[in-house]
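The complex appears here without one of its protein chains, the remainder shown in place.
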Amino acid sequence: MKSITLKKLFLLHSWVGVVTAVLLFIVAFTGALAVLARPELKIWANQSLQQTQHIPNSEISTLVNTYHAQVPKEFGENIHVFMPTGHNFHLLALVFESHHGDENYQQEVLRAFEFDPASLALVNTYYGPSKQYYANRKTDAASYIGEFHADLHLGRPIGLILTGFLGLTLLVSTVTGLFIHRKLIKELFTFRWHKGFDVTISDGHKVMGIWGSIFNIVIGFSGAFLGLATVILLPAAAFVSFGGDQDKLIETFTAIPEPIISYVNQPTNITAILSDAQQRYPHAVILDATVMAHNDANAQVYLRLLGGEAVASQLLHYNGQGEYITSMSSFGHIAGVSIKIIEILFPLHFGNFAGLFVKLLWVMLGLACALMPLSGMMMWLAKRTRGSTPTLSADAYARWNRFIIGSCGGLVLACCVLFPVQVLLNYAVAGAEHNAYFGPVFFYAWLVWLVIAAFWQNYKNYFRATLLLCALFLISVLPFNSVLGVNNVINANSTLVAFTDISFLIVGLAFLWGYLKTKPDAIALAEVKAA
Amino acid sequence: MNNKKTFSATKRRHLMACLLALVTATVMITGMTTYLPLQMSEQILLPILLFPIIWVGLFIYAYISEKASQPFLVMITLCLVHGILSYFALMQGQG
Partner (left out) sequence: MSTVMIVIALASLLAALLLMRSKHYNVAYKWLYCWALIAIALAFFISVYAVLAGIVCTIAAFTVMGILVALSKGKQHT
């Protein structure tokens, strides 16, 4: 490859990296946290999920029969049972949906009944538009971070477009990065921590970049797809065949056929269906069940499963008598290779296809991906302050550093704040009222830390303060939960809660170690002594 | 940025990379659905899967080509060809 081409690729890599650095760190870091959001941190955040995740199949069948008898006829078209597994709701939810509205609503409307998973006592009811129900379901700290990762809480489509394009720029950075590093094998294990901070950062960037290139390409590609699919890709693909109507395209390909109501009464054997699915795929989790034409001779039941031997989530199709018909992708029956690739993009992006071990790998790889733009930015800044005629003055370098600490460090701090706040909310605030707190706490914490960057002149001490505060917030989770939480590390009622609290403590201690390891700025100390 | 010697016609390249590449890749998805010799689901899903690769390729090409006119011509040609194919397919569909 010509040297001019390499130089162009290097400049392209540098500038794409610098322009997208902060945003890419934000998305990658929150993505790394979001991997553990469902179900682990959702279970940790919701006491109702901590004791029982498996409800006897016969109880579910009884509840469906009981409440189906209580709702108007049109609400029996589609019945959804959302299991309390930590992937959907924080309770067992029975949702009776009428796609054609009813006497009060001209839009999709539903009646929902939410039950405590342990006692099966009715906790909440809802009647109204479907969109409102799903939009206002109770969130928690980790789910809030996960939703922020998806669309930066900028709403759809703007947020999705932004994150989708970040996926594309990540691809550009990774591809150009691979081309410009000619000595890939040599740089795989080169990491010099005794040669100074700049050399360490540079080597770290190359080590993480080369090793993580496959992961970064997968994440960039799948992230671009997930972000842009509904906004650009599907409408464009549907333009010729469906007049740009992506809903029609989706319906054509993925529609589950409505059963023809026979009006012959035959009880739908939900118990047998759930039992059969659990026997067929003992390592998978049943996320939800959809019952169509319940208690009719032509009833159809679809179960959505995650995990087990399949990488992608799958749909199991049964008839009302409990007879297994087939399994298919969660997109329905679509032939071809492309759909198989699209199916595995989701688990490859979320890392949720093989249990906790793979999720921990995804978290570490996600953090490495987040450190890439940060280290690259620091390399870019350091290069411009070196030499006899630096293009960046010492003041400007310090301002850049303060901005990076305020924006990126501030995000980390805002995420750390949410977890002890979650414990406090569990103690003091009921149900979906939690939702009103996460936004203000998260964004104000971040904003305050960013504004402080304008006033805190010594960026090294500013960085240490960030580490210290993160440490304090995370370390506080275990004692808070021990005092205020129902299940905690002391009574060990829930292994997951105890393990998670201890994990927060360990991560907090790691931040504290970082704070103690980074020395306070000698210049600042000398100034204090002189004063 | 030392781009006076490295890159020629920087502004044009920025425009091509940031705007024209997106338009070209999007129009290509639409156009590809008309001529791929595959079943319907593949005709629609394969272009969607190829979008990120096409966009990245066009983006990088916009900067590393020797002359700025080359990627411009390539992208405009791709846009026109796929746009015309989409137009004829739409007309046939409506007719």
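Points to keep in mind about this one:
The first chain written gets the first letter, and so on, giving A and B; residue counts start at 1 in each chain.
One rule holds in what follows: a contact is a pair of C-beta atoms (placed from the backbone, for glycine too) under 8 Å apart; a residue touches a chain by one contact, two chains touch by 3 or more.
Remember, predicted model here, so these are calculated numbers, not experimental data.
Touched by the hidden chain within the whole complex are the displayed chains A. Across A:His54, A:His99, A:Lys131 or A:Arg192, the residue that sits in touch with the chain not pictured is A:Arg192. Taking the complete complex into account, A:Gly212 is the one of A:Gly17, A:Gly31 or A:Gly212 that touches the chain left out. When you scan A:Leu171, A:Ala368 or A:Ala382 for touch with the missing chain, the hit is A:Ala368. Contact with the omitted chain, checked across A:Val71, A:Ile261, A:Val358 or A:Ile452, is made by A:Val358. Of the residues in subunit A, those that touch the hidden partner chain are 188-195, 203-204, 207-208, 211-212, 214-215, 309, 311, 344, 348, 353-354, 357-358, 361-362, 364-365, 368.
By our rule, only the chains that are shown with their structure count from here on.
A separation of 31 Å divides the Cα centre of subunit A from that of subunit B.
Those residues of subunit A lying in contact with subunit B across their complex are 4-5, 7-9, 11-12, 15, 167-168, 171-172, 175-176, 220-221, 224-225, 228-229, 232-234, 236-241, 249, 253, 334-339, 341-342. Across the interface of their complex, subunit A is touched by residues 1-3, 6-7, 26-27, 29-30, 33-34, 38-49, 51-52, 55-56, 59-60, 63-64, 86, 89-90, 93 of subunit B.
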